[in-house]
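A protein chain is absent from this complex, but the other protein chains hold their places.
Per-chain numbering from 1; labels A, B, C and D assigned in written order.
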Amino acid sequence: MLQYILRRTVVGLLMLLALTVLIFTLLRLTPGDPIDAYINPSVPMSAADLVALRTRLGLDQPLPVQYFAWLGAAVTGDFGYSIQRGGEPVLPLVLGRIGPTILLMFSGLAISVVVGIAAGILAAVRRNQFADLSLSTAAFVGISSPAFLTALLGLYVFAVVLRWVPAGGMLTPGAPFSVGDLLAHLILPAALLSIGHGALIMRYMRSSLLEVLSQEYVRTARAKGVREFWVIVKHAVRNALLPVITVIGSTIGIAIGGAIFIESVFDWPGMGLLMINAVVRRDYPVIMCATLLTGACVILVNLLTDIAYAAVDPRIKVA
Amino acid sequence: MSDELLLEVSGLTKDFAPVAFGRGPVVRAVQDVSFNIRRGEVVGLVGESGSGKTTIGRMVAQLVPPTSGGIRFDGVETTSLSRRELRRLHARVQYIFQDPFASLSPRMTIGEILTEGLDIQRIGSKSERIAKGAKALASVDLPPDAISRYPHEFSGGQRQRIGIARALTLVPELIVADEPVSALDVSIQAQIVNLLRDLQIRLGLTMLFIAHDLAVVEYIADTVIVLYLGRIMEMAPSRELYARPQHPYTRALLSAVPSPDPSKRSSRQILKGDIPSPANPPSGCVFRTRCPVAIEACASIVPPLRETAKGHFKACIRDDLD
Amino acid sequence: MPLSIRASRWRKMTSLTKTRSAGPIRRAMSRFLDNGAAVTGAGILIPILLFTLTYDLWWPYKPNDIDLLAMNQGPSSAHWLGSDGVGRDIMARLMQGGRISLLVATASMVISSFIGFFIGAVAGLGGRLVDSATMRFVDLAMTLPPIIFLLVLASIVGSGIVPTILVISLLSWPVLSRMVRARLLELRERDFVVASRGMGAGLWHLLIRHALPNTIDILVVYATLQVANGILLEAGLSFLGLGVTPPEASWGNMLNAARATHVLENYPFQWMFPGAALVVTVLAINFVGDGLRDAFDPRSELK
Amino acid sequence: MSVEPILEISGLTTVFHIGDREIVAVRDLNLTVATGETVALVGESGSGKSVTSLSIMGLLPRGVGRIAAGTLRLRRKTGEVVDLQTIGGEALRRVRGNDTGMVFQEPLTSLNPVYTVGEQIAEPIRIHLGKSRREALADAIQRLEDVGIPDPRRRAGQYPHELSGGMRQRATIAMALACNPTLLIADEPTTALDVTIQAQILDLLGHLQRERGMGMLFVTHNLGVVAEIADRVAVMYAGSVVETGSVARVFAHPRHPYTKGLMRSVPRLGTATRLKEAGTPLPTIAGSVPSLMNLPEGCPFAPRCPYRIEACSEAYPPLVETGDGQFSRCIRWQEI
Partner (left out) sequence: QEEKTIVGGFDVGPGGFPGNFNPLTATAGFTWLNTYFEPLVIYTSDLSKLDGALASEFTVSEDSLSYTFKLVDTKWHDGEPFTSVDVKFTLELAKNADSGSIFAARLADIASIETPDEHTAVVKLNKPNSAFLSVLSQVMMLPQHALSTIDIKEVAKSQWWSTKPVGTGPFKFAKYVSDQYVEMAAYDGYRGGKPKVNRLINRYFANAAAAVSALSAGEIQFTFAEPDDAKTFKGNDNFRIIEGDSYVVNYIGFNHKAGIWSDLRVRQAVIHAIDRNAIISSLFGGAAKLANCGYVAPRLVPNGLHDYAYDPQKAKELLEEAGWDDINGDKAIPWLTYYNTPQVANVMAAIQAMLAQVGINVVPRALDVPSYSGIVRSEKFEEFPLVYAGLQNGPNPASLNIGLNAAQIPPAGNNIMRVEMPQLTEALNTAMAETDPSKADPKWQQVCKEMNAELPWSPMWVASRYGVASSKLKDFFWTPAPAGGPFVSHPEKWDIAP
């Protein structure tokens, strides 16, 4: 077990390394650099000034030199300073986004897991009946709706017109922190976020449960005189959850990168918003660090998924 | 049957590394197996599930490489062949599968299945291939219109015939038949066994016939090899083996076969315990944990395969039985 | 028993069981037609395709014709679905946008299916070493945060139809690769593939003759999902200012108008029609995809 | 043999809906199982053996299969006789696992992979005997010991995949026997096992059955196994029982051409060498089992039957007594 985790960690580290090389090169291939993003075209600056600014950021060095300089520092835990944020150190900046990202993601995911799994079970048990058809249709509509449109509409309807929830942000500015305030800000984006994932989980749960329901051990359970409710809940659902765990795992993996549309419409200070701003402004150190961190999270979540899988399914040995 | 050796297997061993997660124990599926097959001979390979029958068959058919040991086909060592030579060799050794449902691609017509080998080996023109396929189909007593149909439209017995026909299209010299009748119904089994026997005699095929049904092997094989946990327990001409089984395992196996004759009830000798895991075989003689006549020495000595009568080999240190 | 006698008897036997059934495609077709949702999906999709492909033959307005005197007009007999912020006819743009969106989605589906299948198949059939090397590459592509990938790639290749297709394709294939590989790892051990290898088949033969037909169900489902996904991604890219360049119409571009509060609030017809078109199309494609998956799944038909 | 039947099936007809068609998987089946008696149900794959046992248990796949006619009278542990077909869901559930136990063919797939063996055996004990979790587990361990599993305490805590095939099958037997049922239905319990392990299981089943005096319905297609374990046998072909009687009689004097062909085509140890050396092929029944989708008119075996006459294809033959409790569904039984 320990050895397995160790091996996965080593492979993970190598992948992260590859990831940094990839991102680094990709970034330098894009037109424009931080200075281009930063300097207002109507501000007169001399060529020498621009050179000085670039030199100060080390952007004049050859690419490999820049990369290894970054890597060397990063290995020691120094991820540099944000170019576009008055020199905020990158690491605390990025780490600060993990909290809100995870909060939003987990609430969204929690909603979608609970709703998705319940709906999936109902749909599978009532296969091809009214409940199944209506739930499946609802799920399809959920999957088919573009996230940014639902986000904009949700914001407009619930925050502007109905005023049920605040219009974006994570906390009321200036107000002392309170959980209620946080929840009020959280509920709408989390609910909107859960639509797509929930629909997906529902579909997977449904098909997985259908598969399991035709298994022989379900028949065995019935032959033992187990009540139908417990046949479903105890014998079928637990087995059906196995593939769904993988789906949830990969959903988490994707969600860690930030729910880009929701975050930008709701000004949720998460990873997605940070990342998109950083890319738009070519804030190289922030991009590198954030990518590394989300990459590490994805790898970690994958590992955890595999371990969770083994925990739920005794047949799988993690060794 | 000539005296020419078509296949010489010596010291064949196969280890399976653990798949999936991490490093579990290595499974030694086949250990130090040696035997020969003469041209035209039918050798039966029997043993319980997991004893390594399929693994041996696949190594002989060049489907998996052996971990160690040699396989000489028609005097040529096969383990060191180049890719091209190997492909040519593939045409000369064919394999018949146990499962008539899994061994035919559900998305190919019978015609496509039968000509696939010719396609791969680039033998003949398209029409020649089809003609060859049709001929093979006829030789297994299937109607010619089967050629444009799909496997799922046939019954298990018919499918097994198609599998046999596929093996025949390339006119192989050696056929490895891996439990070709185990998955079939009683009434179909006999039809297929008859067919194989018939073809073998008519075409002078050499065959390695794998089965765990001892009665079927008795009917078809000239020589029988009894396998237990990857090792040969006993090897003898068929008649000899059934008349005078020497190894306690062979005897137990023969007596465990239920006889459809109610009057012969309960003359059985029931073995204790389960088959050990090949990942963790017992020391010494692998059969000793279930052997009714095991003695202390069995735990320490790996019994060699000894010739005890002409052509009759056994791997047991107890000569004091009978 | 002489062979000839047995053969003739066999012929009789087989003629008994012979229920000369149609080929798998035809059977799949009939399974598909039995699926109510799928047929409804197709029933929605076909008119949509027909309308978008032929609208310039029967609709008087062109999608990019501006009319600064008829801006932001609600649905009327002249402009059935109203006009947008520069007086372009929404109906015409909806049709043209459908054309573009479906083109982008379909093209990216084809490309990513190809890449995904090929890489997955090579990993699945190529042996351990190739497999692990390829899969690490796939993992890497999956670890790459999509946002970064999207923005960076889009700013390198630019915006417009072709780059959008590229971006969407490159973003989507790894999932398919994984599925194809998983299927092939299992398929590789199936007897009929072993048989093929036993006859000396090489990688290419296995790829075409076995891998392709036996992953067709995965491919079909992926393809339909990917078309749906492509439409959504294109819309998302437009939201980020990437994607198909305005003023070229695409559903994403049209929806993007909802970004301005005044449009969201005052001119719902400007985003509701493309929004509805998108949802309905994606929904229909999903239904068709589900139906196709069932149709290609022989287990769905009880023997 | 005891005269008190535990199970009395009369006129059982089970149909399946496939697409818009109905197929008759079991047709007008009559069968009794008495206390302490083992009745074997034999026949080729697809002949309706499993469907019969599932019909008794009320486990036909819902929405697809249903019992179209017949009565299934079971004598419960309490002595009360119920008709399984009419008692309905909740009462049927109380019978299942309590008065009837069932062993399925595939020992791995019929055990739930995510629960320990002990938990699964304890489940019917908790449900039907109302015992606590701890007591039920103790009972479960006892059952495992009964079926001859060494070190039952440790095994009870293991998952199905950690046991060998033979042990799994013993575990499913323990599970079926958990509540001391009066009727045990074993659907091909040894088909997936090796001969030496099969011998162990048959031995065990015979032993347990004698010990507890329960009735057993044993489904198989292996005639050797039937000879080994059963008192009476019913031979099925294409959904119908074509012959039934005591094993000794039926095997010695089959009165149906199908039974006869079957008996002949089973290869026997010892005789095979003789046949081989004589160059004779193995005896066979030509052709294959017809599909239930398009059964021939009249006797379903007629197309393969060497005794076929015109009349065979005209009417579905009745089951007639051929003497001494042996019945055959052949109009020419006397000539066989």
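Things to note:
Keep this in mind: a contact is a pair of C-beta atoms (placed from the backbone, for glycine too) under 8 Å apart; a residue touches a chain by one contact, two chains touch by 3 or more.
Every value quoted in this text rests on a predicted model; they were computed, and no experiment measured them.
Shown chains touched by the undisplayed chain in the intact complex: A, C. Note on the undisplayed chain: of the listed residues A:Pro41, A:Pro62, A:Gly77 or A:Gly180, the one touching it is A:Pro41. Contact with the omitted chain, checked across A:Val160, A:Leu183 or A:Ala311, is made by A:Val160. Considering the complete assembly, subunit C touches the hidden chain via residues 64-66, 68-69, 71, 85-88, 155, 158-160, 241, 245-247, 256-257, 259-266. Residues touching the missing chain, restricted to subunit A, are 30-34, 36-50, 52-53, 56, 81, 84-89, 93, 96, 152, 155-156, 159-160, 163, 166-174, 263-267, 269, 273-274, 276-277, 280-282 (touch as defined at the top).
Please note the rule applied: only the chains that are shown with their structure count from here on.
Common neighbours of subunit A and subunit B (chains touching each): C, D.
Chain pair with the most C-beta contact pairs: B-D.
Between the Cα centres of subunit B and subunit C there is a gap of 46 Å. Here the CA centre of subunit B is 31 Å from the CA centre of subunit D. Multi-chain contact residues of subunit C (touching two or more other chains): 1, 6, 10, 17, 19, 303. Counting partners per residue, subunit D has 281, 286, 288 as the residues that reach two or more other chains.
Interface residues of subunit D facing subunit A in the complex, by the touch rule stated above, are 57, 59, 61, 93-98, 101-102, 104, 106, 109-114, 123-124, 127-128, 159, 161-162, 172, 175-176, 178.
Across the interface of their complex, subunit A is touched by residues 37, 136, 139-140, 142-149, 151-153, 155-156, 228, 232, 235-236, 239-240, 252, 255, 258-259, 261, 264-265, 271, 275, 278-279, 282-283, 286-287 of subunit C.
Contact residues of subunit D toward subunit B in the complex are 44-45, 164-167, 194-200, 202-203, 221-228, 247-248, 251-252, 261-263, 265-270, 272-273, 275-276, 281-286, 288-289.
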